[in-house]
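I'd like to ask you about the structure that follows.
As you look at this complex, bear in mind that one protein chain is not there, while each of the others sits in place.
Per-chain numbering from 1; labels A and B assigned in written order.
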Amino acid sequence: MLRLNINQLLAVILFVSSLGYLWMAFQIPVFPIPRPVDSDAFPKMLGLCLLILSVFLFLEKVPANVAEDKTSKEADVADDLPQTGIMNPKMQVLGASVGVLAYAFLIKPLGFLAASIILGVGLAYWFGYRNHVVNFVTVGSIVLSLYLLLSKVLGIYLPQGIIPF
Amino acid sequence: MKVNLSTPLKSLALIGAALTLTAGMAAQSVASDWKPSKAVEFIAPANPGGGWDTLVRTAANVIRTENLAEVNFAAINVPGGGGAVAWAQIARDNRNDHKLFATSPPIILVPLAGTSRFNHTDFTPVARLITDYSIVLVANDSPYQDINDLFAAIGENPRLSVGGGSAAGSMDHISIAGAAAAAGLNAASVNYIAFSGGGEAMTSLLGGHVEAVITGAGEAVAQLQGGDLRALGVSSPERIPGLDVPTYKEQGVDYTFDIWRGVMAPKDIPEEALRYYEDLFARMMETDDWKEATERLGWLDAYQNSEEFGAFLDGQLEQFRAVLGELGLLRN
Partner (left out) sequence: MEALNNLMYGFSIALDPINLMYVFIGVFAGTIIGMLPGLGPMSALALMIPITFNLNPATGLILMAGVYYGAIFGGSTSSILLNAPGVAGTVATSFDGYPMAQKGMAGKALAIAAYASFVGGTISIIGLMFIAPLLSKVAVSFGPAEYFALMVLGLTAVVSLSDKSLVKGLIAAIVGMMISIVGMDLQTGTERYTFGSIEMLDGINFLVVALGIFALAEVFYMLLRGGKKVQKRNEIGSLKLSMSEVKEMAAPVARSSVLGFFTGVLPGAGATIGSFLGYSMEKRLAKDGDTFGKGNIKGVAAPESANNAACGGSFVPLLTLGVPGSGTTAVLLGALLVMGVTPGPMMIEQRPDVFWGVIASMYVGNIFLLVLNLPLIPYIARILDAPRALLLSLILIFCMVGVYGLNFSSFDLVLLLVFGLIGLVMRLNGFPAAPLILGLILGALMEESMRRALQISGGDWSIFIDKPISLVLLLIALLSLGLPVVKKMIQKSRSA
């Protein structure tokens, strides 16, 4: 059975993306005044390079040390973290990603202070920090001093949101 | 309409308010009673350091030091898309009468080039404040002695490179292409090389990498003093005081180009607010602080009130549309 290793899988993804990139490069309009090298030339070249390199990547042998890395990864994880529930490493990364996204959409309605504190405390909890008082005090004071520095000392305008301060 | 007038005093106040309102509408020159109630956001639609930013910060500072307004004018940078990001934000906030922004030819050029959905008609002109003019520079040892030499050379050699400080199809390019067209050349025959700033273009000229450069006269003053560069012509209607450079017109090319800067507000602000700001900027330009600042920065006062500025902008639109059309760059 044909089984792709991770390099080959990525090579396929890159190959397809570079085709998409090239297609877009061919959509770039021609500049009405003739140019020796127009806007589309460089993107076409880049797309072509990526296309060729992705083929090379597909054919590249997986070096032995990647396999080595994998065993050390398992050892690391087993050492540090329980694998179940939210402490599952994948859930951790997912949680952090959702956190960044949430921050992007909440910073304006909630304001800088509230959004930063909620997210900072929440993420630390998600990552497994259980001393709630220390968590809140540390994150709170760091965010507050950042806010004071940026908004009061430097005069940078930050959204105030629900805490009008 | 149902108004409950419980006390004579209140009704008196109401009548008074109504009177001022009508008076304000009837006689526009009279300052209204409208006043900003909180800090006014004064937006520079670009990063710190450029023309818009300098205008905003200088004006905000003069307004503060001369106590022209009770509230603070807060300079805010909203960079992106050559102004388009800020314009989109302001257009969305079309009733906010505590928001102003600095403006200049890109508000007409960028929409014409098709990269902004909003143009000057989506905002209220408040006042034109200052202007600068384009200037054409060559190296001191260049064979071209006046603007006609240069245009003649361009006519013979379409490769002759003219550098400028902004993208193709934007201000500097339009300025030189328009001048070339007025001199009888095809606007597209100017081999315009876009640099990422007037300074960078002049450096290239100093190093002999391009044959000529078009940039703002204010930006060129220091280089002209240095003596390595020479100016062939300036796009002003008359000679600029203190700058011994002949105009295009003097040299037989009937063409002027203003790099004007002014202030605009969102589209649907109340009439009284507009009058207030119009009056404020008119008063600002009378102060000593402002005069001192414009002198330091090499700006030329070019005040127009809201109505004149609006008509001027419509005229600019036609002028730019014609040049862009001839270049084949009109996308909108």
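In this section, a contact is a pair of C-beta atoms (placed from the backbone, for glycine too) under 8 Å apart; a residue touches a chain by one contact, two chains touch by 3 or more.
The model shown is predicted, which means the values in this text are computed figures rather than measured ones.
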Of B:Val40, B:Ile147, B:Ile193 or B:Leu232, the residue in touch with the unshown chain: B:Ile193
Subunit B, residues in touch with the chain not shown (by the definition above): 47-50, 53-54, 57-58, 60-61, 65, 75, 77-82, 84-85, 88, 113, 115-116, 159, 161, 167-170, 191, 193-197, 199-200, 202-204, 206-210, 219, 221-223, 225-228, 293, 296-297, 329
Subunit A residues that touch the omitted chain in the full complex: 6-7, 10, 14, 21, 24, 28-29, 31, 35-39, 42-43, 46, 49-50, 53-54, 56-57, 60, 63, 65-66, 73, 76-77, 79-81, 89-90, 92-93, 96-97, 99-101, 103-105, 107-108, 112, 116, 119-121, 123-125, 127-129, 131, 134-135, 138-139, 142-143, 146, 149-150, 154-158
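Keep in mind that, in the parts below, only the chains that are shown with their structure count from here on.
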Cα-centroid distance, subunit A relative to subunit B, in whole angstrom: 40
Contacting residues of subunit B [partner subunit A, same complex]: 74, 76, 168, 188, 327-329
Of all residues in subunit A, those that touch subunit B in their complex: 31-33, 157
